[in-house]
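Single-structure report; data block below.
Here the complex is missing a single protein chain, while all its other protein chains stay put.
We call the chains A and B, going by the order they appear; numbering starts again at 1 in every chain.
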Amino acid sequence: MKTRTATILLSLLGAITGACKGPGSEAAPAAPAESAKAAAATSAAAAAPAPKADDTGPIKVGILHSLSGTMAISETSLKDVALMTIEKINAAGGVLHRKLEPVVVDPASNWPLFAEKARELIQKEHVSVVFGCWTSVSRKSVLPVFEELNGLLFYPVQYEGEESSYNVFYTGAAPNQQAIPAVEYLMSAKGGGAKKWVLLGTDYVYPRTTNKILNYFLKSKGVPESNIMEKYTPFGHSDYQTIVADVKKFAAGTPTAVVSTINGDSNVPFYKELANQGLKASDIPVVAFSVGEEELRGIDTKPLVGHLAAWNYFMSIDTPENKKFIADWKEYAKAKNLPDADKRVTNDPMEATYIGIKMWAQAAEQAGTTDINAVRQAIGYQTVRSPSGFTIPMDAKNHHLHKPVFIAEIKADGQFQVVWKTEGPIRAQAWSPFIPESSKKIADWTFPWACGNCTEPKFKTEGAVAEK
Amino acid sequence: MMQLFRALLVALVAVTLAFVREARADSTVLDASGLCATEGTDVARAVEQIAARRDALAARVLSAMLDGDLRVDASGAPFLAQRGDTYQALLAGSGAAKPPLRTPVVDNQLRRQLEPAIAGLRLSVADDDIRLSAAEDLAKHRNDELAPLVRKALQSEKNAKIREKLSLALAQVDLSSDDKQKRLGALAAIKSAADATFKPDLERLLLKDEHGVFREADADVRRAAASALGSIDSRVMLYSMVGNLFYGLSLGSVLLLAALGLAITFGLMRVINMAHGELLMIGAYATYAVEKFFQAHFPAHEDLYLIFAVPAAFCAAGAVGLLIERTVLRFLYGRPLETLLATWGISLMLIQTVRLIFGAQNVTVANPQWLAGGVEVLPGFVLTYSRVAVILFSGVVVAFVWFMLQRTPLGLHVRAVTQNRDMAAGMGISTRRVDSWTFAIGSGVAGLGGVALSQLGNVGPELGQGYIVDSFMVVVLGGVGKLSGTLAGAFGLGIANKLLEPAAGAVLGKIAILGFIILFIQRRPQGIFALKGRAAEVT
Partner (left out) sequence: MSAALTRLEPVLPKRGWAAFGAVALLSILLVPALNSLSPSSALHLPDYLVTLFGKFLCYATVAIAMDLLWGYAGILSLGHGVFFAIGGYAMGMCLMRAIGEAGVYRSKLPDFMVFLDWKELPWFWRPMDNFAFALVAALAVPGLLAYGFGFLAFRSRIRGVYFSIITQALTFAMMLLFFRNETGLGGNNGLTDFKQIYGYPLHAAGTKHALYMLSAAGLCAAFLICRFVTTSKAGRVLRSIRDQESRVMFLGYDPTRFKLFVYTLSAVICGFAGALYVPQVGIINPSELQPSNSIEMAIWVAVGGRGSLIGAPLGAFVVNGAKSWFTVALPNAWLYILGLLFVAVTLFFPRGLVGALSRIRK
């Protein structure tokens, strides 16, 4: 019996390796490695869905957010806010005198499914633009699809940077628009003059990269290695007893701050443990980059008062634009009978989604078409009056939004009280100057660079100087 | 006798006079409007001025401000915000608040100023607990300005614990004093408290500067510092051991509560209940619903919600369990692997139902006041009330399950049916009804686990998913069908996990534990406590 199995397995193997050589003869010509991407660009234009069918019908807009699975907790309200914004735009006459038609799909917090659904949205539904994704892994999963099919994605969540794609517009914060100002604040006398740093995160790419950038940054500010503690926990970790005790031990006797990139679900047990072990914000402030109003809804905030968060928007920001945004949202939540409608809050990624859709609509109006190439050219020069009260431009070069930075303390009612903010919107650094390999890279999609991660321009011209 | 009496009288008068002098500030005048200034420096100055009154009123105003309950009316009079939008005047004789009421903004910078200021004001309070917490606050950070005050308080302080904290507070100042005796005294205080907070200070004393000269010139002081450092280090070691053991116990009790329901539904009834996690989740949501109900109808007794949540969660999860058993599982007995598929489908539906009713977001379940916080039993090691409560609660639930199984007629029937179904049926036991009740009770116990989990972590639709694998591990490791096995499995895993975590990190620790379980089951397929005889063959 054994020999028979062996023969089968061997012949099977032969079949595969043999078959593998097959495709060249019958299908696409073999492309050498370097030209693979170039081929993508050319074939993409051909493959691009030409929404030629009827220019008077509705414009389809994809919404790619998980409505089930672990990410549903964060992403559901982004879907809702996107639908609200689209409804508003339609009520005001739509785009190019055409209504927008949202196509909602559920990638179910499953990363390969994100790619599959993205492909479906572009190829089957012929959407003109997609708003969606949360977490870098979901974005990384759909990125090849958008690049291959020349789609357009608006990514609304803060992320680790180190990326700039021709097909993506990033409306969330890059590290220099969130993490670095927060750390600078905690170093200042007002923020407590922290000397020791605990970098605490869930073990995935956003915390890893952010902490790497912060590590370089702290060292550049003269913080010795021994004063930095970096710790990671697995996804869904719910027992923070040991870690909080370690933080306490580490911090003993020195002003210390905790920079938390702990992911959504683990925050509740973390903060509960923190409060119960008696770590107060006035002793060891914790600044979080993934905790906003929406996350605080699930936390008893009384013991957290004074801990910090850094974002580009807070619901408590007092501007007329924000009042209207919140009122619209509450009205929409009531009208659509969303669960807990009267207690719905707004947060940073929701604002980013809202800005993204507005910006795309403006750009399509300006371009006079929903053609992706034309719209992309136009988006880079749009500005939107944001709920946070600033006129926010999109950067044509690196496809990131210029954003103001706010640092705020948690209040007992689950809202934030802004304690520090930038004068105006600051430009995103797609590539962090604090990471040696990245510091040389340029993201610039305008002539002559036309590249997201290059060290020299794609087109040779006299005296081309890039702006980092 | 007469003389003694006179002496007492004099002393009494002197004390009264002293108090009167202390309270020289007029308790009917206090302008709090400075606390609402827009500039941080102005607010800080206002706080300083109020603290300088050194009277009870200042303490009340400042602590109300720290808690966010202070309101200042148009005339600058301070009020204390109370439940239901009523305001209590803090000034004697001030009338009703004149609108608009302003709330002073407090941020961390201000908190760092307010905490020691309030602590300083409270050092002369009669209540021991308040004085102790004030002394603890003062011991946290070096504060030169308050040092004379602390020194005075220390002289008249009788309570040993408070004395220790006060001398620690002083030690931070005295450590850099020019007086060698003061430095040595400070080190003695540090050594006896062995508080890790001082480690950096002590290490600094032992450092040499760039010329190779000790920063601390005096050899006696250096020796004292080194010995204090040594005793801190050994204490820290010991306490972290104790701490880890407690954390392990606490994790074990969580695992136990998560797994106990499964020990009944899976262990006794052989239903591979993949919806077990969702029953935990329903228990947690029942807790949330009870909390909401109390907030709406009995806001004054909100903290009691947890007590009512226990039966509510038991009934809610039990009812869902009963429904599952009656509609689906009863047709699948004897086909354990198929119960797995059906309950998996049920779990998907339960998750989605909860998501549609309560929303995808997590909901807030607050620790009641009596479970919030903890007590620092050893320096650096806090026994948190919620964890202690969960450990105790797990004990109660185990006792309940044991009693139910061993001492009630239903328990007798359950054991009879699980041991030999046909024989039990032959004895006139309605096996169907027993099945239903067993499953319902197992589910109810899972609901109780949910109450405990709601106090420690998230309450969201996915809550159960995180516990399902762990629960099965506990039951299988302990030995299916044995309550004592589940107990041993849960605490064994909890403690092993927490002892590994400091060395290996959270992730590797968990992997190691899972690897161990796999190997252990291979050595002893029947778990720690094996069933003997025929029952062991039924799988």
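In this section, a residue touches a chain if its C-beta (ideal position, glycine included) is under 8 Å from a C-beta of that chain, and two chains touch if they have at least 3 such contacts.
Since we're looking at a predicted model, the values are computed, not measured.
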Which residue among B:Met349, B:Val377 or B:Met427 touches the omitted chain?
-> B:Met349
Tell me which residue among B:Phe198, B:Phe472 or B:Phe529 touches the hidden chain in the full complex.
-> B:Phe472
Which residue among B:Lys165, B:Lys199, B:Arg270 or B:Lys498 touches the omitted chain?
-> B:Arg270
Chain not shown: contacting residue from A:Val104, A:Ala341 or A:Ala396 = A:Val104
For the chain that got dropped from the picture, name the residues of chain B it touches.
-> 270, 272, 274, 328, 331-332, 335-342, 344-349, 351-352, 356, 465, 468-469, 472-473, 476, 480, 507-508, 510-511, 514-515, 517-519, 521-523, 525, 539
For chain A, residues in touch with the removed chain = 1, 5, 8-9, 12-13, 15-17, 19-24, 26-28, 30-34, 36-37, 39-40, 43, 47, 67-68, 103-108, 110-113, 115-117, 119-120, 122-124, 136-137, 140-141, 143-145, 148, 162-163, 203-205, 208-209, 212, 232, 234-235, 437-438, 453, 455
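The working rule: only the chains that are shown with their structure count from here on.
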In whole angstrom, the CA-centroid distance of chain A from chain B equals 34
Name, in rising order, each residue of chain B that touches chain A in their complex.
-> 40, 68, 105, 107-109, 111-112, 115, 140, 196-201, 236, 240, 243-244, 247, 250-251, 254, 351-352, 355-367, 372-374, 376, 380-382, 384-387, 456-462, 465-466, 498, 501-502, 505-507, 510
Chain A to chain B touching residues, read off their complex | 67-70, 72-73, 76-77, 189-192, 203, 231-234, 236-239, 241-243, 245-246, 248-249, 252-254, 265, 268-269, 272-273, 275-278, 280-283, 285, 294-295, 297-300, 302-303, 305-306, 308, 338-340, 409, 411-412, 417, 419
